[in-house]
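Of the protein chains in this complex, one is absent; all others appear in place.
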Amino acid sequence: MLRIGKLPIALFAGFIIIFPWVAGKVPAIGNYTDIMVFVGIYCLITIGLGLLMGYAGQISVGQAAFYGIGAYVSAILTTRFGLNPWFCMFIAVLITGGIAFLIGAPSLKLKGHYLAMATLAFGIIIFIIFNEEARWTGGPDGMVDIPGLSIFEFDFDSIEKYFYLVWSFVFVILIFTINLIQSDTGRALRAIHTSETAANSMGVNVSKFKILVFVYSAILASLAGSLYAHYLNFINPSTFDLFFSIKLLIMIALGGMYNIWGAIIGAGIITFLSYEWLHYFEEFEVIVYGAILLVVTIFLPNGLVGLPGMLKELFVRQKSNE
Amino acid sequence: MTLRKITVLSTICLFAVGLLAGPALAFEGSYKVGGVFSVTGRTSFLGDPEKKTAEMLAEKINNAGGINGKKLELIIYDSEGDATKANLAVRKLITQDKVCAVIGPSLSGTSMAVVPLAAKYKIPLVSCAASYKIVWDDKESKARKWVFKTPQTDTMAVQAIYTYLKKKGVNKIAVLSVTSGFGASGRGELLRLAPGYGMKIVADEKYGPKDTDMTVQLTKIKGKNPQVIVNWSVGPTQVVVLRNWKDLGMTSIPFYQSHGFGSRKNIELAAGAAEGVYCPLGAVNVSELLPDNHPQKAVTMQYMKDYAAKYNEPLSSFGGHAWDALELVADALKAVGCDKAKIRDYLENTQGFVGQHGVFNFSADDHIGLDKNAFQMVVVKNGDWALAK
Partner (left out) sequence: METITFTGQVFQYLVTGITVGSVYAMVAVGFNIIYNVTEIINFAQGEFVMLGGLIMVFLHVAVGLPLILAFPATVALVTLVGVLLDRLAINPIRRPTVLSLIIATIAASILIKGTAMFIWGKDPFDLPAFSGRDPIIVLGAVIQPQYFWVIGFLVLIVIVLTFFFERTIIGKAMSACADNPDAASLVGIDVKRMVLLSFALSAAIGAVAGITMTPISLMEYDRGAMLAIKGFGAAVLGGLGSFPGAVIGGLILGVIESLGAGLISSGYKDAFALIVLLFVLFFKPSGIFGNIEISKIKRF
């Protein structure tokens, strides 16, 4: 829970702004811009999930469901009703938020394992619905010819344009979330994470905050889903399966759940592993993810972001032993 | 040690050897063709033989001197059956690897995810997947300009089955399908074409792709008293359903599978439950049974020999789709070189192309090129295929 300063954000913004230009110049990493679009989309989800897990201390093993609902609502409203994609994105956010509220209210009364299982079950049920309700969702065939995004006459029809679009979203959400963390709401969340009973006795409405964060994380996932649908112009249920929910957990665990940069770092590493670096080791992909998750849980509970802190602590301890 | 482990280790060794050994043949330049297949993942039974076939064919072409003296450079990426990965792979092939054309993907889902890219980057794409939507834009009611495909559609498979059933005097059928893209599409066609062949569908049951027990669905079907059961699925479920059918003592009701059943391995896995089961298959599966004057006899026999010689395993029906796709592209490259628009036009005007799964005749409206004659009705007899009478 560090004070998140303006310098890292500015530096990161600079990195993002020049990235497509750099990638365009170096042939070996030419397709990295494309991958970074997905990193950006996943960051939207992980920022929300990280907030839920790291700050509010709740777990969701079904986040793919909200990602999917956002994607499908956008797809259905734009292809079957011809509505404006931005408007549909907004509607998707409302619907996903509403569903999150309905599911969150009873689920968040549960603790630990029960909550994990409830979100897991919910995620799978939504996945089955995507597959079954073919009249709306196209079933396993998915939905095709989803329109792209455009503002007035400007079409986001190239990889670079979509890259900037997605990352603009990410930065807006990043700054908003950081402000959230540093506000009274953030303090309340941290209190809840440390001890629900203590927070309760201090007058913090625990359930209200838990549901708030849960809905917020669902809304971010919904935005990500809509952006995904309009980028690929095609969606099908297999994208939103249990394994994706678990991959999101791996991103958070690897990056570090107690820090918002962890969400971004984790999303970045796992996405690149997934789409680029593990290409030669396809057979081992699942084993690698399992191993990463296990190693991180045992040895790096604060994720990569917590590594400098851990090393410092080790160093201090070494010094004091001398 | 499993075959997979051996494959991985030997691939690493071969890679090392390949690095050391220099190029054996001298080519002046190369034609790059990209391929995306679901080599690993749930549908590796599709992508793996497709990749193997494509590589075998490329090697054969290069050993014979290449295409007009140029090397055929095949770059294959694994979509792992994932739409996003397929999309990224095709984008990479187009923008980074700068290929002349793309073959694959293996699945309808992954194909739909890359179809917009073909139009956006104006590059010909020859898919190895089943759904007609890959090449046909329903909204605009016309063929997608830059996309072709080599597999027969389920429409043709259903037509082949219904034609045969009608000939046998059947008019009451039960439909069983898996809730995957393949199953849903097939089921749609079975329902749509039924009235035209005088078929009454008395039961319409579904099951999931990971289901391991269909006794419930079969029991329901039993209650409706059909003359014949038609099952539409691909992968392990088509075997499980056969075992359930046998275990429930329903073998007096003839069982028809989809063309997804096309692999001797399925007969093996069914442990005797596949005996007497019918399915429509492309010629490539029954090359030995074809009469000598069958137009596809020569190419299918050759493919069977080449594949067995190189990989020491029986061929798979699906590998044939990749053979057709790559051979079509190679033909086009030979005629017009690496000009994407010209390749597209050449493909669209191809007529009488003898492939593994049929004789192709493309046109501006038809980017599939086949009809129901691309299927032979086959029955399992004594653990192997036999032509159904």
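Annotations for the structure displayed:
Just so it is clear, A and B label the chains in written order, and each chain counts residues from 1 on its own.
To be clear about the criterion, a residue touches a chain if its C-beta (ideal position, glycine included) is under 8 Å from a C-beta of that chain, and two chains touch if they have at least 3 such contacts.
Remember, it's a predicted structure, so these values are computed and weren't measured experimentally.
Across the entire complex, the residue among A:I17, A:A198 or A:I287 in touch with the chain not shown is A:I287. Interface note for the absent chain: among A:A23, A:A92, A:L180 or A:I246, the touching residue is A:I246. Within the full complex, the residue among B:K92, B:R144 or B:K206 touching the omitted chain is B:K206. Which of B:V33, B:I103, B:M156 or B:V240 touches the hidden chain is settled by the complete complex: it is B:V240. The chain not shown here is touched by just one of A:I9, A:I29, A:I95 or A:M117, and that residue is A:M117.
Across the interface with the omitted chain, chain B contributes residues 2, 4-5, 41-42, 44-45, 179, 205-208, 210-213, 215-217, 219-220, 222-223, 225, 236, 239-240, 246-250, 252-253, 269, 271. Counting over the whole complex, chain A has residues 53, 57, 59, 61, 106-107, 110-114, 116-118, 120-122, 124-125, 128-129, 131-132, 242, 246, 249, 253, 257, 283-291, 293-294, 297-298, 301 touching the chain that is not drawn.
FYI, only the chains that are shown with their structure count from here on.
Chain B meets chain A in the complex at residues 4, 8, 39-40, 77-78, 80-85, 87-88, 91-92, 95-96, 108-109, 112-113, 115-116, 120, 131, 133, 137, 139, 179-185, 208. Those residues of chain A that touch chain B in the shared complex are 27, 30-31, 34-35, 38, 128, 131-132, 134, 139-142, 144-145, 157, 159, 232-236, 238-239, 274-275, 279, 282-283, 285.
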